[in-house]
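Before I ask anything, let me first share the structure, which is written out below as structure tokens.
What you see is the complex with one protein chain gone and the rest in place.
To keep things simple, chains are lettered A, B, C, D and E as they appear, and every chain counts its residues starting from 1.
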Amino acid sequence: MESINAADTAWLMVCSALVLLMTPGLAMLYGGMVRAKSALNMVLMSFAALAVVTITWIMLGYSLAFGASTWGLVGDLREIGLVDMLDQTYGVEGHKVPMVVFVMFQLTFAVLTTALLSGAIADRAKFGSWVLFTIVWSLVVYAPIAHWAWGFQGGQGGWIGDRLGALDFAGGTVVEINSGASALALALVLGRRIGFRRDPMRPHSLPLVMLGAGLLWFGWLGFNPGSALAADGTAAVALINTQISGAGAILAWLLFEKIRDGKATTFGAASGAIAGLVAITPACGFVTPLGALAIGIAAGLVCAWAVGLKYRLGFDDSLDVVGVHGVGGIVGMLGIGVFAATVANAAGANGLVFGGGFGLLGKQTIAVLGTMVFAFSMTWVIATIIDKTIGFRVDPEDEIAGVDTTQHAESAYDYAGVSGGSVLGAHPVSGQR
Amino acid sequence: MESINAADTAWLMVCSALVLLMTPGLAMLYGGMVRAKSALNMVLMSFAALAVVTITWIMLGYSLAFGASTWGLVGDLREIGLVDMLDQTYGVEGHKVPMVVFVMFQLTFAVLTTALLSGAIADRAKFGSWVLFTIVWSLVVYAPIAHWAWGFQGGQGGWIGDRLGALDFAGGTVVEINSGASALALALVLGRRIGFRRDPMRPHSLPLVMLGAGLLWFGWLGFNPGSALAADGTAAVALINTQISGAGAILAWLLFEKIRDGKATTFGAASGAIAGLVAITPACGFVTPLGALAIGIAAGLVCAWAVGLKYRLGFDDSLDVVGVHGVGGIVGMLGIGVFAATVANAAGANGLVFGGGFGLLGKQTIAVLGTMVFAFSMTWVIATIIDKTIGFRVDPEDEIAGVDTTQHAESAYDYAGVSGGSVLGAHPVSGQR
Amino acid sequence: MESINAADTAWLMVCSALVLLMTPGLAMLYGGMVRAKSALNMVLMSFAALAVVTITWIMLGYSLAFGASTWGLVGDLREIGLVDMLDQTYGVEGHKVPMVVFVMFQLTFAVLTTALLSGAIADRAKFGSWVLFTIVWSLVVYAPIAHWAWGFQGGQGGWIGDRLGALDFAGGTVVEINSGASALALALVLGRRIGFRRDPMRPHSLPLVMLGAGLLWFGWLGFNPGSALAADGTAAVALINTQISGAGAILAWLLFEKIRDGKATTFGAASGAIAGLVAITPACGFVTPLGALAIGIAAGLVCAWAVGLKYRLGFDDSLDVVGVHGVGGIVGMLGIGVFAATVANAAGANGLVFGGGFGLLGKQTIAVLGTMVFAFSMTWVIATIIDKTIGFRVDPEDEIAGVDTTQHAESAYDYAGVSGGSVLGAHPVSGQR
Amino acid sequence: MRLITAIIKPFKLEAVKEAFQAIGIDGMTVSEASGYGRQRGHVEVYRGAEYTVDLVPKVRIEILADESDVDRVVDAIVGAARTEKIGDGKVWVTPVERVVRVRTGEQGHDAI
Amino acid sequence: MRLITAIIKPFKLEAVKEAFQAIGIDGMTVSEASGYGRQRGHVEVYRGAEYTVDLVPKVRIEILADESDVDRVVDAIVGAARTEKIGDGKVWVTPVERVVRVRTGEQGHDAI
Partner (left out) sequence: MRLITAIIKPFKLEAVKEAFQAIGIDGMTVSEASGYGRQRGHVEVYRGAEYTVDLVPKVRIEILADESDVDRVVDAIVGAARTEKIGDGKVWVTPVERVVRVRTGEQGHDAI
């Protein structure tokens, strides 16, 4: 192997681990947000995405995303199965890392983004259909968009990043807008949960939600600065911006709630944190700390308002993937057009307030729209095909009884015998078959 | 940017992430320790500190702590908002890191320390008052003490570290004694919970407590060795010492319980772990592994005894910030005076048992006392002003009903429908306003 | 200190933290798997192992494992208490790290392996006997086996790794087979739980199990690639292989369940993940990604089948340490004999499918058998002695009432007053003694 | 004075509450229960070990009412809680000798 | 033989227990319940969606007692559980035909 930079390699390997942890973190966040009767299904959808997308990514996805570009739309299939890749390196001179470390780092993004979508279809999806969906989606939707934004091949690569020149540091299009738009399509195809807007569907465990939010924040400190692909000054800027934006958005969301509802909530803090981290994702390597603060505050306010849209418009995006990731991602992508500053990153650009004019904002807008249209329509097609063939939604009785028992033959909790009585019920028919 | 050391940069960025995770970890620890009716408020106080102090730190706090010193008491205001800081570096030649990485690393300490205080006022604080308190406290109490201990400016910096020459590797004064003394003041100003010493107030979820302890331990492995500010031999010593002291304190606390109460408890293990990690915090970079073991064992025994003081003396430091952080911090600071050894760190000193005489112990004692007096009295003043103006404590009815519903309009759990019955109650008045 | 490699040092320190977190992660996994009445005891057994083995390791264990070899069986006692070790380094030229970092990294393995055993004796062990057991076992069983596999001393070291030349990258023998075989001995000595094969003993909290699995996966990304002891290409290969094998095993286990039981389960995903991570542990640095996939799939299928053996054969290995770690470890060790490839690691060897013939497979088999026999018999002897003297198992009434209250005077949860009623009971006899 | 106890399916609680409001009953006590009867439970599987969970979640409702109201209450419950699937539950009526409101000490009819 | 059932505020359980000790009652069965009545519940808000939680946590106490003890038991409960705020709960008394102690098979007065 050509000489690699050990510090960058260590950094990227650690960041890979940090981002990987975000998927179990998301599983906790999502699992806590649903009712107890479907908590496991929610958790399992994330773990299944982890397993499935790991395999699809090394087999095909990585190559589709980072292989040689066809018209800026998608990579080729020369690097499947990671065969012959073990002694290759990735990166610019002086910052080379083993190629498989880059593959792994990108893999963790693909996994997380796929898992995010499950939030749109809580409580009602057939598990087998979800597994099938993740296989197809990770290859047909995720990999191409990753190619668009990050397939840099000297101006001959992905159309968003390499040709148009829109900026997306760590996944505003690839991860956030992509998941938001796809989630909307999924929510529309599967339809509303029984009892949507009528029954209480409050989070069954907010401590689990907060744990998930904490793990996600932690992981995001690898997700964003790791996207510098080196332990350098840009990573440092991305690191502190990530922190600032998340913090600003928490405060903004809590303030919004305090004013509108009279009380600031714990769930609001978790939601604000994620909104702020989402919004800074594309911007973290291109803006100054004060720019990050502005983006965070904007994301907190806009997303706090946006999560209510589903009730007005009537689509059941159960855990607000659209309102938080989609809308937050747009805030961040457009925020770059406003706040980007070459003082933060010489390889970046200047946005509106730093005298760069409307050019960058225009590019960012095109990137946003392109991602939205593609992700929404492709996901709608995939989900519809699955729904019309093997079915994507469980029977109404199964939904009412809860997908944990009906899809997985499990229940999340059995606290029997702990506080005030022991219960009840289960006896082994057969220890083992 | 001048040439930075990529390995040290990577290390410090990772350590920042590790320390950041400690605040959600603390939220779990604290959240699990209170009754279920105030678990969310407890968790939210930590997340609010995370958000607030991130902003106060980058705006003013960092500059107050690390700006040019006035009489060794506080820094100036030249570095607010991190403006013009993006291309600066921090550190000695050969170990330079981007300045903002140092800002971020220190930020995570300020956040955690502020969050620690909430343990003193569980179950009864107005949330808005807490938010206000964290803004003021992080600037007026934390930043100066950080300046005292760590504002090294060639003998012209902070009075404790740079002038007096007392040793505090990772925050025995700044984090531990500071939080302990401040917590005592807070507990006194807010007064005892209704039912203190009468009603059962046992932890509602010890698994959550243990999870928090585990995350804290993990983070501490960045907190302490990261304070070397380089991936070097001192960091290595700090790393193993941290591990050893935590382990020794667990065993000491369990033994203490076994002898006094007849049984070793899970909660005791968590408490011992934290006591040992607290005590080694100032000492980890200055003592040998056997010294770390001695300090850990001492901390386990002393803190196990000290947590009972509140019942005797009648102050309701609800989650034992005084007994664990305050007392543990003192054990560690004085432990340096006894066990410090230049064989562990040439830049350190020799304590009593390594032939250094009483000089170091004297300096350590002065540092302890100075921190205690300042932190206690300033916090008392701040909290009293808040209490007399907007009020710091909720109404008795709200306290009895639980601050989760009364302050945040939320409940932590809804396990309905899982084990033995579905309940009950909530129906949406309006999906969304 | 001789010049160390800062990048490798940073990497190994971070990996130490990652592996350390696995023990609390295991505590969550195990704690969630048992009934609520013994959740704390389960958690505490892990934390106690953490504390005890930290001390035994620095005092004696490290020296027994890595001191100068006697006949390839065990190290000497020259390095006890880490005295005089603070300025030494470890590693090959150019990749040197402070010796204590290596000690710490290895320490986290010793801790975790010891904690793993507790899964075999859930719900029924005397806590004091467990503590005693961990002291002895970590020195008498773990340290020698670590010496066998990893005590490299130029062909004069441990018999498995250094003399026989069997391959074990990160602990297939030392951690996995060792814990599996020892667990079997423990399960046999303590006997079956009351109600084994009759009463329902389902996991009381699967979200806790999944959290544990997530933390373990995260930690494993330090455990396996960290075992390269450098941030190099071998670490990179180990990293991606770990991810792939875990993913493959999840899918295999879920498929197995779907076919046999009709439903894929959340618990199955956690179990598959661990099986796959276990199996790749020895192999991760020696096989190609496709080899890792094959090993992962094999582990998922074989372990899914193996966890049923205990019901047929009648030994109560409560949490399936044998079926997952023992069997998974064997799959991985033998998998090396089949899939090892010098293209993945020039310092490795070629297995069966890469034209290496049966030689390597033979060596691997000998390593497996040697470890199994030694671990099983030694553990059986230690546990039997403890059982015959101070007793290893609690009284039947205590077991039925639950070891949490009877061994530790605690209960895991008190959700009173949260959903539908407040309960009940506890009042303080005395605030404090 | 009578005590009417009903065991119903949990998700029917809201409907019963509404039916009560319609007939002017505005007090009741609710608790969780598990039912065993014709309605089967379900099977759960953990690492291949199968458990039959044969108790089904139910809600118990208790209403103190004047004798003259009993029929209306029973009819309201039966009307609102019926799904016509097995497991809809039971309603039963027991005599009550005395009722006291804790807050005021009022007795009998005035207490409810 | 009578069964006295009381629904009270959870934090009053301890006081009732003490009142019972004072009058020599040393057995009871306690369970969780939720009350619906004049006392209002509270509102919760999750991401802007408002829920009315209209069931209030209560504790149910059941005491088997001789007919002659009924008044003392009822008075003890009412005395100890009263806060004079809405929602203090109810006490009611129902006839019991037969009581058996499982351990010994003793019946009636001897069983309690």
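Keep this in mind: a residue touches a chain if its C-beta (ideal position, glycine included) is under 8 Å from a C-beta of that chain, and two chains touch if they have at least 3 such contacts.
Here the structure is a predicted model, which means the values were calculated and not measured.
Visitor: Touching the hidden chain in the complete assembly: which of E:Ile8, E:Val30, E:Val56 or E:Ile77 does that?
Guide: E:Val30
Visitor: Using the touch rule from the top, list residues of chain D that touch the missing partner.
Guide: The missing chain touches chain D at positions 2, 6-8, 31-38, 55, 58, 60, 70, 74, 77-78, 81-95.
Visitor: When the complex is taken as a whole, what residues of chain B touch the one chain not shown?
Guide: Residues touching the hidden chain, for chain B, are 200, 202-203, 257, 260-261, 263, 265, 267-268, 271, 304, 307-308, 311, 320, 420-421.
Visitor: Spell out the interface residues on chain C facing the chain that's missing from view.
Guide: 199, 400-401, 405-406, 409-411, 423-433
Note that in this section only the chains that are shown with their structure count from here on.
Visitor: Listed by label, which chains are in contact with chain C and with chain E?
Guide: A, B, D
Visitor: Sort out for me whether A-D or A-E is joined by the greater number of C-beta contact pairs.
Guide: Higher C-beta contact count between the two pairs: A-D.
Visitor: Any idea if chain A and chain B meet via the same residues, over half in common, or different ones?
Guide: different
Visitor: Using mean CA coordinates as chain centres, what's the chain C-chain D distance in Å?
Guide: Averaging C-alpha atoms per chain gives centres 50 Å apart.
Visitor: Could you say which residues in chain B touch two or more other chains, in rising order?
Guide: Residues 5-7, 10, 14, 199, 205, 211, 215, 409-417, 420, 423-428, 431-433 of chain B touch two or more partner chains.
Visitor: Could you list the positions in chain D whose residues touch two or more of the other chains?
Guide: Chain D, residues with two or more chain partners: 11, 14, 30-32, 34, 44-46, 48-51, 55.
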